[in-house]
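Every protein chain except one is present and positioned as in the full complex.
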Amino acid sequence: MKFFKRMQELDRRWIYIIIALAIVVPLMIPFDSDNLTTPSTENLYQMIDSFSGREDRAILMSFAHDASTMPELFPMEVAILRHCFERNIKVFTFSNSPLGAPIIDYAINTVKDEYPQIESGVHYCNFGYKPNMFAIVIGMGDNIATTMNVDAEGRKVETLPIMRGITNYTEMNLVVEFSGSVAGGTWIVYARPKFGLNVAVGVTAVMAADQYPYLQSGQLIGMLSGLKGAAEYEKLVDVFATNEQSFSSEKLSDPRIRDLIKITTQSVASFTQTEFTAFLNRYPQQKDLIEKYREEKDGIIQINWSQIPPQHTEQLGFFVMDELQRKANHIKYSFKTARVGMNAQSVAHIVMIVFIILGNLGYFVQKLSDKK
Amino acid sequence: MSFELFSNLIGAFFTLCIFSFLYKDNPLYQMAEQLLVGLSVGYSLVLTYHRVFIPYVYQPIVIRHQFMLIIPFLIGVLYLTRLTRKLSWLSRYPIAFSVMGVGSSFALSLHTAILVQMRQAMVPLESINLTLIFIGTITVLLYFFFSKAHSGTYGKFVNVGKWYMMIGFGASFGLTVMARVSLLIGRIQFLVLDVLGLMK
Partner (left out) sequence: MKKTIPMMIVMIGGLIWLFWAFSPHYIMQEDFLYKFYIPWSWAMIPPATILGIISLSMMHKAKIQRRAHKWQYSFFFFAGFITITLAGFLGGTQKGGLYMWMFENMQMPMSATMFALLAFYMASAAYKAFRARSPEATVLLLAAIIVMLAQVPIGTRISKYLPDISQWILDVPNLASKRGIMLGVGLGSIATSLKILLGIERSYLGGGD
């Protein structure tokens, strides 16, 4: 009985240390895990993917949050931007809060580092911080270029190449709002009934449960909820977008996709003979250097990119290295942040549940002994 | 030491200042807290000047000579009368200007939050789940209807709403735990990975 009594009086700082360890350890020792996708994430993915390669379709990402909710929302933003850059989907970004504007730059730069061919004003356009949410939401229903006037770099929006084929919500048919507080409120109330705009949200898990009535009614066409939503989207991009495939739920339940979503370092790129010849032909200048690292096993050519020393990776250049890593199904850290985080989340949730159970156990045992 | 590492170390220092509150309230936390407020306010002031005052007040009035805009700007200045006791009633004018938007939100929120939701609650009960949702919505609504005493058969029926709400709150609670943990994970990822570079 004494044990349970002492357990009840455990100092809170011990609890803090346990929960901190439950997060630090799984972050430092990564392991592969799978996040099942939910319909609300899949719907959003499919909607965005249906705009692929179309001149007359675009999405808008509204960054309605500040740094305080970044750990949950930032990986979503990165994953969606990556999806757009990967599948050639026009994307606009804006924030109605001064504190959200730097997050847009941060997100775009994180993804752009891996996509050097993507250009501002052509493939994407950042409107930056624009005050007066209401005016923006209503105004864009009429004309995006005149409402936004200039982009974050001070260029006239109407002169930008990305605007070809884009006038208002008829073309920019989907807005995804990332928020820790309002979750698409202004868009659902004003733009949805007046202009028929499709609205989706990326919300912190705190607000996710409240959005289900809107999801069922179709007022929200999709939702990413918290870090799990981000992890799900990251997975979908890795399974479909990076392999230039469109979404299919059959493929998602195929166990073979496990190779595509490993979040530990994958270092061996495997080629068939024909694939390898095609690869070499794409980079004639680096041919000799690539050959140097080639190994052959059972008729399959393998290159371990992690063994290439830095001076050679520089010589090979960004595109060769990128292709090798893709072939190895290696995922860069910034594109798997949420999934690495979900590993820690697993352990932390178990610890939390153990806390609840232990706390209750102690409480009831003590109550029983008090009665006696 | 690279500039990036220096910047990250500064970020790590302030992160730890805030975390130090877990041990107990201390001067480093107090300092960080006030600094945070000061920085946020200063940041917004500069951005409001560059992104709002210049393009929407200064340029239209001074460069494009839209002198009418002086009027709303002066009405806006009336906000400052809040700071005096005698003239503070003047600040009601700019407030009234922003409150009048309630007219449009009246109509459109009615549509979004009531009509569409009610329509969805009245779909044909073709499946068990739809029936359960229907019963839940009705009983939760009745639970908050206090004009009739919750007793007898009616009371039992209304009580069903309470159980629905408990499950709903439970789901919200589970997700809230998740959200808070995620935020901590984000900060630890910053400390462990970006600053100490322990994993790539």
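For clarity, chains are labelled A and B in written order, and residue numbers in each chain start from 1.
Just so it is clear, a residue touches a chain if its C-beta (ideal position, glycine included) is under 8 Å from a C-beta of that chain, and two chains touch if they have at least 3 such contacts.
Every value quoted in this text rests on a predicted model; they were computed, and no experiment measured them.
**Student:** Among B:V62, B:I114 or B:L196, exactly one should touch the missing chain; which is it?
**Tutor:** In the full complex, the listed residue that touches the missing chain is B:I114.
**Student:** Contact with the hidden chain only, please: which chain B residues?
**Tutor:** 7-8, 10-12, 14-15, 17-19, 21-22, 27, 30-50, 52-53, 56-57, 60, 66, 69, 71-73, 75-80, 82-83, 88-89, 92-110, 113-114, 117-118, 120-121, 129, 132-141, 143-144, 161-178, 180-181, 183-184, 186-187, 190
**Student:** For chain A, which residues reach the chain that was dropped from this view?
**Tutor:** Interface residues of chain A facing the absent chain: 8, 10, 12, 15-16, 18-20, 33-36, 38, 66-71, 99, 102, 105-106, 131-132, 135, 138-139, 142, 205, 209-210, 212-213, 216, 226, 228, 342-343, 345-353, 355-356, 358-360, 363.
Operating definition for what follows: only the chains that are shown with their structure count from here on.
**Student:** Between chain A and chain B, what distance separates the C-alpha centroids? Give it in angstrom.
**Tutor:** For chain A versus chain B, the centre distance works out to 22 Å.
**Student:** Where on chain A does chain B make contact in their complex?
**Tutor:** Residues 13, 16, 19-20, 23-24, 27-28, 30, 68-72, 74, 98-99, 101, 128-131, 134, 149, 188-190, 192-194, 204-206, 208-210, 213, 216-217, 219, 225-228, 333, 337, 340-341, 344-345, 348-349, 352 of chain A touch chain B in their complex.
**Student:** Which part of chain B faces chain A closely enough to touch in the complex?
**Tutor:** Against chain A, the touching part of chain B is residues 22-23, 40, 43-44, 47-48, 51-52, 55, 101, 104-105, 108-109, 111-113, 116-117, 119-120, 168, 171-172, 175-179, 181-189, 192-193, 198-200.
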